[in-house]
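First comes the structure, then the notes that go with it.
Rather than the whole complex, this shows some of its chains in their spots.
Lettered A, B and C in written order, each chain numbered from 1.
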Amino acid sequence: MIPAAAAETISRVAAALRFDEAARSKLAAGAARSGNLAIPLVEALTSAVAAIDAEAARWVHWGATSQDAIDTGLVLQLRRALARLDHELRAFERSLAEMARAHRRTILTGRSWLQHALPTSLGLKVAGWLDAVHRDRQRLARVAESARVLQLGGAVGTLASLGSAGPAILQALAAELDLARADTTWHALRDRLVEVGCALGMLGGTLGKIARDLSLLLQTDVGELTVSTAHGEGGSSTMPQKKNPVACAVALHAATRAPGLVATLLAAMPQEHERGLGGWHAEWETLPELFRLVAGSLRHLAAMLPKLQVDAPRMTANLGITHGLVMAESVSMELAKVIGRAAAHAKVAAASRQATQEGTSLRQALAADDEVTRALSVETLDRALDPQQYLGSAEAQIDTVLERMDRDG
Amino acid sequence: MIPAAAAETISRVAAALRFDEAARSKLAAGAARSGNLAIPLVEALTSAVAAIDAEAARWVHWGATSQDAIDTGLVLQLRRALARLDHELRAFERSLAEMARAHRRTILTGRSWLQHALPTSLGLKVAGWLDAVHRDRQRLARVAESARVLQLGGAVGTLASLGSAGPAILQALAAELDLARADTTWHALRDRLVEVGCALGMLGGTLGKIARDLSLLLQTDVGELTVSTAHGEGGSSTMPQKKNPVACAVALHAATRAPGLVATLLAAMPQEHERGLGGWHAEWETLPELFRLVAGSLRHLAAMLPKLQVDAPRMTANLGITHGLVMAESVSMELAKVIGRAAAHAKVAAASRQATQEGTSLRQALAADDEVTRALSVETLDRALDPQQYLGSAEAQIDTVLERMDRDG
Amino acid sequence: MIPAAAAETISRVAAALRFDEAARSKLAAGAARSGNLAIPLVEALTSAVAAIDAEAARWVHWGATSQDAIDTGLVLQLRRALARLDHELRAFERSLAEMARAHRRTILTGRSWLQHALPTSLGLKVAGWLDAVHRDRQRLARVAESARVLQLGGAVGTLASLGSAGPAILQALAAELDLARADTTWHALRDRLVEVGCALGMLGGTLGKIARDLSLLLQTDVGELTVSTAHGEGGSSTMPQKKNPVACAVALHAATRAPGLVATLLAAMPQEHERGLGGWHAEWETLPELFRLVAGSLRHLAAMLPKLQVDAPRMTANLGITHGLVMAESVSMELAKVIGRAAAHAKVAAASRQATQEGTSLRQALAADDEVTRALSVETLDRALDPQQYLGSAEAQIDTVLERMDRDG
């Protein structure tokens, strides 16, 4: 399409183009005036080429509209950024897997509504996080593939200035940039980019969930986790006991901001005709900001993970706060085998109430009941009150996740 | 796990359970008091079973937590609803394909920034919509598959009350409901549902884009499309000329509301520990509302499509508003073959300015220039000014999309 | 404007108009077809009037557009609803004031980043909530006043069909409905309603903050508050120790959903020309839903407040978790008076480290240091380690808030 000599000149000039401080200010002013950065950039390139060859200068940016350049540039940046994020997510998964494996049978209290419910294992908690992060990574890989697509349509998407050569040039350019061809120009149909934003938002939410759990376990009042702060992060000179969980704040702040940014991308979708006004522009700062936020959240949490110290004795101690009530369901099940479910439930509920009122343990309340002691031996009762014995399928779930990790490398 | 007789009794009672007005009010009050609907529902079922068999009553809801019931119920509803949506999307795609095919060479003005830019074809415009709707449908099919997953974890996700039988029961229940098993319980890790919400939000955005374009083409001032309103939709008794594009308003209203709902789902992700407070509850009305909104948007647009009347003469007339300036690029290209690109561009730019100032057409301004008439014959100039000849790869793009439709059935 | 007889007939018919099930379905279908509910409603009224007097029927809805009726109806509903909300907020403020007064010197740990920081008083915590709720109530009163405004403009806001009588009729109708006149018609300029939404969203955020604090203090692990659940709210049949803080979940769910709804109202603001398509419609369900959410949040928290039980001994016990480190700043200040600030800080920091490493208390570590014991008498040290003595201006702040309450009644 473009004469070889002109193309060669343009390429050479483009490769050598540099912008000093003054030139950059001029570009910024040009962007504010013309509505996007590609217009003054193309002008600068055209001037530079024209200084050498006026005829070649007429071929600069031939056939393309400024949005072709900006969108394709974004796609290339996203490809690199998403590859990097995938890499960091894999490392994060490995850290989580290690933690899940190490704490497969580290018992702590399972909490619902922030109330003690039943025992669970730290390994299962972490395996749940890992499973979610893994889904996020797969989702990002999928949307990265969808978004790896060339934009080239000219002013209204017809590629008219390329005449009948349009499809062949599209094919060649896509091959050169290693991008997929889009079946139709997507100047005003932005779902592929929005999908990237949604997947980032979901990862931000998952990381926010992990940070929420960590921050709750790190409470001075709970203390089941602590952060070793060899390097003084999160310290306070006046309050020596404080170790602020900075990474959790970063991740929760990202999870608070990401939804609004995703909403912006969605709200910008109804763009006018072949190329709209306002909607496309609303994406410009939103998608990169979303990426930075979520990637920063990941990096902070990944750096925090190795510094976490698990206080297993504290976990055991906290599990005892309710004096055994957390095991009521377990005892009730055991008792039901002997005296029937309805009777067993009534017994245990009564003992629970009594323990609460008298400030004693469930064990004491049960041991004072002849019918219970007749039905259950001391060993059986002890076993029924032992959190380690009441973890159900926790290990099976952990294994499933870890085996998949091992399999997928 | 549950004795066969008890299970049989519970199933029988459950199948027969009905709630009259008073019972429904009681359920609602119970939900407000206990925090979710499953708790009073299980109480009602338990009472009904207990009236027949007290021992069987103790097995009702055995091992499950209320969230297991609610989440699995939601998954089953979503499966059905998404299948229905897929069906309606296929029909919508067929309508769009028909329209793209019929208007493959119906020329209208391509607009960027709401300004006339270059000619395009209505077929390409519609093919772009179709391509996006197709991507939305594929995306929804994928997330429907991801979200087709059983929830069963008990109070903290360990399935402790099922002892070692947990995995086997999970397997059996998943098979019975034709759902996938989750590797880990997902009470507080909600990405699969949020992903459904995101995909719905994107479809809402695509439909909003289509509605935006339609509403702009339907402007009285543009009139390139009109709606035949045989049945008086959108009419006004006092303003007989008015035909309000109700379907566009519905779709644009949905596209305005959907982003906030998706943001809510994302914002609710950082749920506390094994089961949180507030986050899960924020999903309850949000996801169904999002579904209703987007499905309503689709239904309205699908019903509007067959009523659209294309006013091709008006499209041609509107293309002429700029007196040929819309073809400046085309003429410039043709002229460049003879006098060089730089000279051609200068010539056409001058003629364009002159035409604008004198209120004449580009054709007239060019015809008054000897150099131009020497370079281009009348036939060549006419051809260069003919929008039909300047559609680039529009048809190739339409064909690609339609062939895929034909291939995929 | 309207002949007296016709007006009388219309009023009479309108007052007697009733819609049974079938008529309501017809209205709904008409709304879906015409784009709003006022159109079929006016049609129904017109038919009913026409059945009596065909000439009178032509005056029904004279001069008004459907949006005039819907907007003014909304304004009247909002006025009533906001008055009710104000009433409930006043009662809530009184409850909070009572709690702040009662717990003026109930000491608990002040927490930042969920870490123990310094002692504070429960009274100050509650006074902060009260102060914010009070600001919210004042804000709502202000926006209620702004939004109390008549909508009457006819099809494009000119009131053309009323001829020169427009202003006088506006005046009379505003007086009759006790609404303010708007200087210009506001069919497509919606800031007054959006402002109501923003104020509701802020109240939702304040209530969410209160619920967040309550839920954290209600944690089984913290236990500084408990809920007396005489009526079994939030109970669990299988886990007798559990008392789910349902009101907190309701308030946090509302605080999670409200931001998306406010964003929707803001996003809907750029409405097209005299009356838009999509934007206005996006308000319809959003504003009422926002109101219901936030009012529900308030009602649940207000009902929970009297059931809260303050466990002061537990507060004291939790304050001791760090073995006195929470008082390090206080001791450092006292010591500085004798040995200088730099030396005092170094001493206390060293003692804090030592206490942490050896698992002893700050008091023990300090008592083992001769320089400290020389500088501070036992009484002085005890005083410096007493949280009650280190509350700064907590009481002054509480007093300021309570005195304002007393003053304002």
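Here is the rule we go by: a residue touches a chain if its C-beta (ideal position, glycine included) is under 8 Å from a C-beta of that chain, and two chains touch if they have at least 3 such contacts.
Remember, predicted model here, so these are calculated numbers, not experimental data.
Enquirer: What is the total copy count for the complex if 3 chains are drawn?
Expert: So the full homo-oligomer, as given in this file, consists of 4 copies.
Definition applied: only the chains that are shown with their structure count from here on.
Enquirer: Quick check: how many Å separate the C-alpha centres of chain A and chain B?
Expert: It comes to 24 Å between the two C-alpha centres.
Enquirer: Go ahead and note the Å separation of the Cα centroids belonging to chain B and chain C.
Expert: 34
Enquirer: For chain A, write out the residues touching at least two other chains, lowest number first.
Expert: Those would be 111-114, 117-118, 216, 259-260, 263, 267, 329, 345.
Enquirer: Quick one: which bits of chain B touch chain A in the complex? Just the residue numbers, please.
Expert: My answer: residues 35, 54-55, 57-59, 65, 110-114, 117-121, 124-125, 127-129, 131-132, 135-136, 139, 142, 146, 154-164, 166-167, 170, 182-192, 194-195, 198-199, 201-202, 204-206, 208-209, 211-213, 216, 252, 255-256, 258-260, 262-264, 266-267, 269-277, 329-330, 333, 336, 340-342, 345, 390-394, 396-397, 400-401, 404.
Enquirer: Mind pulling up the chain C residues that touch chain A in the complex?
Expert: Contact set of chain C toward chain A: 109, 111-118, 215-216, 218-223, 234, 237-245, 249, 259-260, 263, 267, 318, 321-322, 325-326, 328-329, 332, 345, 348-349, 352-353, 356.
Enquirer: Tell me, which parts of chain C touch chain B in their complex?
Expert: Interface residues on chain C, with respect to chain B: 32-35, 155, 161, 211, 215, 231-235, 238-239, 244-246, 248-253, 255-257, 259-264, 267-268, 277-279, 281-282, 284-286.
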